[in-house]
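Notes follow the structure.
Every protein chain but one is kept in place in this view of the complex.
Chain naming follows the written order as A and B, and within any one chain the residues start at number 1.
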Amino acid sequence: MTTSFVSYTTLLIGLFFWTWGTFPILNREHSIFYKLHTLTVSDSVGSLLIILGLLIRVPQYWPLLFVAAVSLALWNTISSYILGNISDRRL
Amino acid sequence: MTETIKVDHLEGIQYIIIYLMLLVSLIPVIAISRSKETTERIAYASSFGNKLALIILVSGVFRGDWMIACIGAFILIVGDAGMLILSLLEMRI
Partner (left out) sequence: MTNFFRLCLILLFRMTFWCLVTASFELTNILIGIAICLLIPFGDFRKLKLYPLIRETLLTLRLPFDMIKESFQLIFISDPIDGFTKQKLTSRAKSGSRFSKFLDLFRMTFTPMTLVTGLEDSETWRVHTVFSSSTVNNENEVDSK
């Protein structure tokens, strides 16, 4: 009962980060760099929190969730660096 | 010989979480249709792919069906790697 409550709370916090980080990309006034920052909030932090919630719920499947978390962090960081580099060069 | 797969029924809050995630993941589609630059489009598309893969992962874990969650993790890894290669190509041009 307690673990399920903690897991749902973590999932909802991650969902809040997703929502907050995804809404600024509809705004045309922000620059691409600010959008990359908020996409980092939603895609790295929120998704890692959601995976943490799943890990609390099903701890026996930790290997695949761990691989998913590591690949998520690595790919998101590298691709946001590359996109920042491209837009910085065209500035 | 015949094995039946046990599938849990979803509770109310699980439906709410999955539909909220689906609604949030529709925002990048609108953003792609409104933007003109290629780099922004790549960023939004990779965000959309991320979100869909996590929806598959979460729904698979909620159903207690491990195969679906496994496919979600595969889509997460491979889709992000594909987006990375696309942005590398964009950097080269």
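Throughout what follows, a residue touches a chain if its C-beta (ideal position, glycine included) is under 8 Å from a C-beta of that chain, and two chains touch if they have at least 3 such contacts.
Just so it is clear, the model here is predicted, and its values are computed rather than measured.
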Listed by label, the shown chains touching the absent chain are A
Hey, which chain A residues sit against the chain that's not shown?
-> 17, 20, 30-31, 33-34, 36-38, 40-41, 44-45, 48, 63-64, 66-67, 73-74, 77, 80-81, 84-85, 87-89
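We adopt the following convention: only the chains that are shown with their structure count from here on.
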Just how far, in Å, is the C-alpha centre of chain B from the one of chain A?
-> 12
Footprint of chain B on chain A - complex, ascending | 8, 11-12, 15, 18-19, 22-23, 25-26, 28, 32, 35-36, 39, 42-43, 47, 50-51, 54, 57-58, 61, 64-65, 67-68, 71-72, 75-76, 78-80, 82-83, 85-87
Given the complex with chain A, which residues does chain B contribute to the contact?
-> 13, 17, 20-21, 24, 27-28, 30-31, 34, 37, 39-40, 42-44, 46-47, 50-51, 54, 57-58, 61, 66, 69-70, 72-73, 76-77, 80-81, 83-84, 87-88, 90-91
